[in-house]
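See below for the structure under consideration.
Every protein chain of the complex appears in place save one, which is left out.
Coming up: chain A.
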Amino acid sequence: MKAMETKDLTLGYGETVIIDELNLEIPKGEITVFIGGNGCGKSTLLRSMARLLKPQQGSVVLEGEMMSKIATKEVAKKLAILPQGPVAPEGLTVLQLVKQGRYPYQNWLKQWSEEDERKVQNALESTGMSALADRHVDSLSGGQRQRAWIAMTLAQDTEIILLDEPTTYLDMTHQIEILDLLFDLNEKEQRTIVMVLHDLNLACRYAHHIVAIRDKKVYAQGRPEDIVSCELVKNVFEMSCQVTVDPLFGTPLCIPHGKGRCIVQQVTKNQNADVG
């Protein structure tokens, strides 16, 4: 079952084409991750799927309807996006931030219904931010701040959540914290999650479905264990590597070739030299 799809989607600015007649299906209830080299257009693609960018040609289809034909407020009840590096106004508390997620369900007279209150409380609990609700967003750590933003996205109560590089600029602990949170949300609430991630190995570990973007089109898509191979990494990232199996999770683990202190046995060293 598909939550969303694109049909011959072409994106660009002026004369420049970034995505060219791209066809893609996003599976419902799963975690999908876009991967690709820098500047390949994966962020642009994600943003267009959240109607932040108008297609030059083609369309994005949400629940069977062309997204451009659906009122933006209605789209907001079905799909939420957390953009890269979001900025909150100064002096805002976590609660004030998360409240904004209820925007599509409110009007000028009804700004805090019981349902609003419940959804915001749930969002704060799911992200472990209940105790920090009255803290100022600027006073939080990077991981906490990102969790606050995710709480806002959760409060929007959408089936589909898009996240543009939610873990960039976070240290390893907080990266895992965020990805674990998203994984839980997908498992417990069956939300469809689509992310752009830079770390291929984390993508393999957390994603049910990977979409590799290259040359303005989809190079490959499928389960990580089915499509991630040396050849894919060579073609998409222009890097040679060795793909083994993650000892904890069993998902593909990509180890790039190149320089570095090599302290394994001589035999393995020769193998590296042959391929590298």
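Operating definition for what follows: contacts are C-beta pairs under 8 Å (C-beta built on N, C-alpha and C of every residue); 3 or more make two chains touch, one makes a residue touch a chain; residues count from 1.
As a convention for this text, contacts and distances are computed from a predicted model.
J.: UniProt name of the unshown chain, from "DNA-binding protein", "Iron ABC transporter permease", "histidine kinase" or "Cytochrome D ubiquinol oxidase subunit I"?
T.: "Iron ABC transporter permease"
J.: Of the residues A:80, A:129 or A:150, which one touches the chain left out of the display?
T.: Going through A:80, A:129 or A:150 one by one, A:80 is the residue touching the chain not shown.
J.: In the full complex, which residues of chain A touch the absent chain?
T.: 47, 50-52, 72-77, 80-83, 86-93, 95-96, 99-101, 103-104, 106-114, 116-117, 133-134, 156
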